[in-house]
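Note that one protein chain is taken out, while the other chains of the complex remain in position.
Lettered A, B and C in written order, each chain numbered from 1.
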Amino acid sequence: MTTGRPSPTPEAPEPSVQELTLRLREFAAERDWQRFHTPKNLAMALTGEVGELVAEFQWLTPAEAAEVMAGPAGERVRAEMGDVMIYLTRLADVLGIDLVQAATDKLAHSARRYTVEASRGSIAKIPHPG
Amino acid sequence: MTTGRPSPTPEAPEPSVQELTLRLREFAAERDWQRFHTPKNLAMALTGEVGELVAEFQWLTPAEAAEVMAGPAGERVRAEMGDVMIYLTRLADVLGIDLVQAATDKLAHSARRYTVEASRGSIAKIPHPG
Amino acid sequence: MTTGRPSPTPEAPEPSVQELTLRLREFAAERDWQRFHTPKNLAMALTGEVGELVAEFQWLTPAEAAEVMAGPAGERVRAEMGDVMIYLTRLADVLGIDLVQAATDKLAHSARRYTVEASRGSIAKIPHPG
Partner (left out) sequence: MTTGRPSPTPEAPEPSVQELTLRLREFAAERDWQRFHTPKNLAMALTGEVGELVAEFQWLTPAEAAEVMAGPAGERVRAEMGDVMIYLTRLADVLGIDLVQAATDKLAHSARRYTVEASRGSIAKIPHPG
């Protein structure tokens, strides 16, 4: 979308995953944190952030959860989503994985596995739709 | 599959998070899975996929983990990363959150909180660097 | 194997956490797995098993989840609960923590923090009731 970066145009101010990746790499390098950012450690950090995200939803009814962004917890949920994305992106960079491409490839695989005909309306027997 | 969006050029074949978001939305709609994709359910699915990702690393030594992508587990790790990204992106869409923007905002916040001067080389006292 | 503890009577054949701890210790020793059972690795293994447990519930409605033990997933849920308990017990042993005592102490702390008067019927503002 923002080909030819760096400068985002006013029409496309959206940062890309590639930009985020570079910023996180720089953030870690400036603080000399690369040695902490091993795959195992980053996978654990990802777990911790997902735990914080899930905790925001744990006691909500389905109806409350559907409205969470409009309430006082909305800002926290957004920040936790940001944290999860940060560690996922950083882990992908350390492992040399293109995150969006990996997701796109997996989705194509799922599309073949869970055909529209066989899957329509029933997810119960399919534990891993992704 | 991604009709209505500009086709990626040969120079920039990278799918964007926005594209992935739209494909996942379409994937769910075609299968009538939207009612399963509540915030609570997607947060749980995200947990499950992170668990599968972490399991790939659990018994590896730090040295083995650093080389994981070159070995037989590499393809599984890439697929698990794809799965995590799929559910994170889908949850962000359902919640109306721009994932990369949320991460970028959180990173800016972290940069103020963990200044280079105070954080250099020491992450131990800072449990949540993101 | 369970020498030194009162043998369970036919009426109370319940194995104790202490017995489970010893069996897991023996299981690991026999297979020379102690070096894999570091705190970080066991914490990751715990994450993986919790992920598998959560995955059993992710697409169920609240009503379906309440009946899960009576259905075909019941045996899987029980096995996953067993796996989570196995890694939690093993991690506690490696760390030298008495699991039930730690939980009992934490509950006493929570009872002081969340008094009956202040907490009655409202959990929403209290993210961590444990």
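Criterion: a contact is a pair of C-beta atoms (placed from the backbone, for glycine too) under 8 Å apart; a residue touches a chain by one contact, two chains touch by 3 or more.
As the structure is a computational prediction, the values presented were derived from the model and not from experiment.
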| item | value |
| --- | --- |
| Omitted chain - touching chains that are shown | A, B, C |
| Chain B residues touching the omitted chain (full complex) | 40, 43-44, 47, 55-56, 58-60, 62, 123-124, 127-128 |
| Touch list for chain A against the chain that is not drawn | 36, 41, 44-45, 47-52, 54-55, 57-59 |
| Where the missing chain touches chain C, by residue | 14-20, 23-24, 27, 30-33, 36, 38-40, 43-50, 53-54, 57, 60, 62, 65-66, 68-69, 77-79, 81-89, 91-92, 95-107, 109-111, 114, 116, 119-121, 123, 127-130 |
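FYI, only the chains that are shown with their structure count from here on.
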| item | value |
| --- | --- |
| For chain B paired with chain C, centre-to-centre distance based on mean C-alpha positions, whole Å | 28 |
| Rounded Å distance, chain A centre to chain B centre (Cα mean) | 3 |
| Multi-chain contact residues (two or more partners), chain B | 36, 44-45, 47-50, 54, 57 |
